[in-house]
Each structure stands twice: as structure tokens, then as C-alpha cells.
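What you see is the complex with one protein chain gone and the rest in place.
Up next is chain A:
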Amino acid sequence: MATAANPTFQYDVSETAGVKVANREVNGATGTLALVAKAGSRYQPFPGFSDALEKFAFKSTAKRSALRITREVELLGGEISSTHSRENVVLRTKFLANDLPYFTELLAEVASQTKFTDHELHEVVSDLLKYQQQAVYSNPEAVAIDAAHGVAFHRGLGSPITPSQSTPYEKYLSGDALAQFAQDAYAKSNVALVATGPNSAEVSKWVGQFFAGLSTGGAASQYKVQPTAASKYFGGEQRIPSKAGNAVVIAFPGSSAFGTAGYKAEASVLAALLGGESSIKYTPGFSLLSKATEGFSQLTVSTKNISYSDAGLFTITLSGAAGQVGTASKNVVDALKKAAAGEVSSEDIKKATALAKFRALESVQTLETGLEATGSGLVHGSKPYQIGEIAQAIEGVSEQQVKEVAKSFLSGKATLVSVGDVHQLPYAEDLGLSA
């Protein structure tokens, strides 16, 4: 499928041994193979399950101990890692191109034969989970984004990506429960493999050999991957006192991922227009928020459209000194009002369109983000990323559409989360938002 116009962006999608495989031929000496499972925190049956599943990756399997896996990978000079997001658990491997069969076998083994022993859970995984909690909950921005999801979507997408330290998640976790969850999470219909590298054509051959034994779904139990209920936006306000720092997140219902029904290209253009972070050094940049917050030296602002398979969250994050965050959030809402009233030069919108297009295409091309986006598209049954169509959709956004989407944000119910010194941080009422 590599066409002359875009020789290396396109993924070749096929199905081998009942598993969806996307591969992309890239010349070079190394390759990557990732397994994307639809088992992120959105689909977990109890809190902490996705975290534990992620941290159980590459632990002892029926064939090899965790130590042996580590030593073997060290000898081959590869890299293995695992992460999870709200929708997916992703196991990544990077390796010298010749080692493709070894790493395919390793991923299949991890997905189908991990032992989930209780002692590994207590001695290794639960400690890792605690470090993860500390890392997440000492970052006010992460806390605010997480709480914004909770306020905006309640259950499903709203469930915390990592359970907080005060969540009683331990009572749900056990080796047995995780094994049952894994059987469902790593079932053939629930995973996709994404490969890039010089010999990616061989991928389906090895996948056919090693992944044939992958489970076809676990028995009925309370630990199954939770069914997808369509995400619904609620909105509201939440204030979380914290000593770690200050952050305010102002969020609105955004655009879902490309290729799904809720995709709105204008949301990503508005995100680039509001911006806040400059893409060029030593200049505030053209974005409305960097201009609106120019006077504040102890403040960072950023705007993102976080997209999922059936919903999205458009977030404006402010963090820094409490007083400045408080004052600047008013400026931010004023800037949004300006965009809604159409008081933005068409040149700025052109710049924003170009930036939005760059970001969308770059995120697909960059391995780290592209692997998960592609795999996620496959397991969620939407269209795989098509470079040409994304570019077209973003170029087609008109000034009127950007204005409309900003207007809809202001008229609808907003989500406001304040974390930190809440004594100084604003309420939605103070900002003129309805939450």
C-alpha cells in the first residue's frame, strides 16, 4: 500500500491467526513491534487493574522467568516497555531487525502465558504501582487533568488512569483476578499488533506461528474487560486542595479521534489557535493564550484536544503560582470569548490551521504516538489513520467553524478543576463559565 505520494506513512492492515496486524515498511536497521490491547482504565473492571496488567508485562511466564526475559533482551540489545492510557494497554518492543522472531514470540508469550503469581504482585507489582501513584499525584497538572476527566465523563473515560493513594484498590487485586482479566484483555479480538521495520512483511508469518495460541476470550466472570458504554459528557466543577502545586483545567467536550463519528477538525484548529505554548524558542508565538498571559512569569498554559475512540476532551491547562493562575484563568476565558466573537485575524487562523495539521501528521509519523494511535484505531474498529484525509479535513476548516465551536464551548456546560491552593483559585462563576 506504499504509494508514491506517501511512501512510508501508510500501515498495511491484515489479519493473521485472528489477530489484526498493521505493519509499515521502514528502511533501517531496527524494528519495533507493539501490542495494543483494549484494556485501559476505561475498560477495567475494578480500579488498578490496567495499572497492574501493564506492570505485569514481561514478568514470569509459564516458559521463562522475568529475570531470564530481562537477561535475554539485554543480550539481544533490545528494549521492552509497557504503558497504559485511558483506552489501551500497550506493550512495546524495539530491536535489531534480525531479532523480529524472538520479540514476536516474547510478546505472544507475555500475552498468553504470564503466570500472574501472587508473590510477584506483592513483591514487585504493587510497589511499582505505588511509585506510579506518587509520580502522578505529586504533579498538580496530572491530578487536574485526571479530575477533569472524572467530572466530564463520570464512569468509563472518567475513571482515574491510576488509582489515587487513598483509593482502596488493594482489595480487588489478586493474581487470580488479574489472570482472568488478562485472558479477556489479551484475547484475539481485543488486541492489535503494530509493526514497523525493514522486514515488516515477515511479521504476519511470525505472528501466525506464535499468536495462534492466544486466548479467544475469558470465561464469564466479574473480572472481564468492561463493555463499552458510549461516553457522555456531563461537566461540572471540582476543587482539590493540594500542597504539590497549583493547576487549573478548563475543559469542554472536544473532538474524538480521527476516523470516528465525533471527529471535528475545527477543535484541533481552535486548540492550536488558543495554544499557550510556543513552538519557537524565545518568542511567545502567535497563539491567543500566550498573548493573553504575556505578563505572567510564573505560569505555563497549554491547550490540547485529548481524543478518544468515541469522545474527546478539549482542555486548557494553567499551572504555576496560585495568584497568577487565578488571574490568568480570567484572561483565558476572555481570549476564548474573543475567538467566539470572531475577533481573530484570519492570518492567525491560517497559522493555527498549519500548526494543527503539522501536529496531527507528526503524531502519526512519530513512533511513540503513532504506534498506539494505529493500534487503538484497529481495536476500536475505526478507520486506520490516513494521512491524506487528516490533512484535507484540517485544511477544510473555515473561520466560521472555529468561531462556532468556541461559541458552543461557552454556551454549553464547562468543566473546571482547580488543584492546589484553592483559597486563591477561581470558581467557574468568577470566570463567567457555567459549570
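Everything below uses one rule, namely that a contact is a pair of C-beta atoms (placed from the backbone, for glycine too) under 8 Å apart; a residue touches a chain by one contact, two chains touch by 3 or more; residues count from 1.
Assume contacts and distances are computed from a predicted model.
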item	value
Per UniProt record, name of the chain withheld from view ["Cytochrome b-c1 complex subunit 7", "DNA replication complex GINS protein SLD5", "NEDD8-conjugating enzyme UBC12" or "B-like cyclin"]	"Cytochrome b-c1 complex subunit 7"
Option from A:71, A:130, A:155 or A:350 whose C-beta touches the chain left out	A:71
Residue of A:15, A:79 or A:118 touching the missing chain in the full complex	A:118
Touch residues of chain A, complete complex, unshown partner	65, 67-68, 71, 75, 118-119
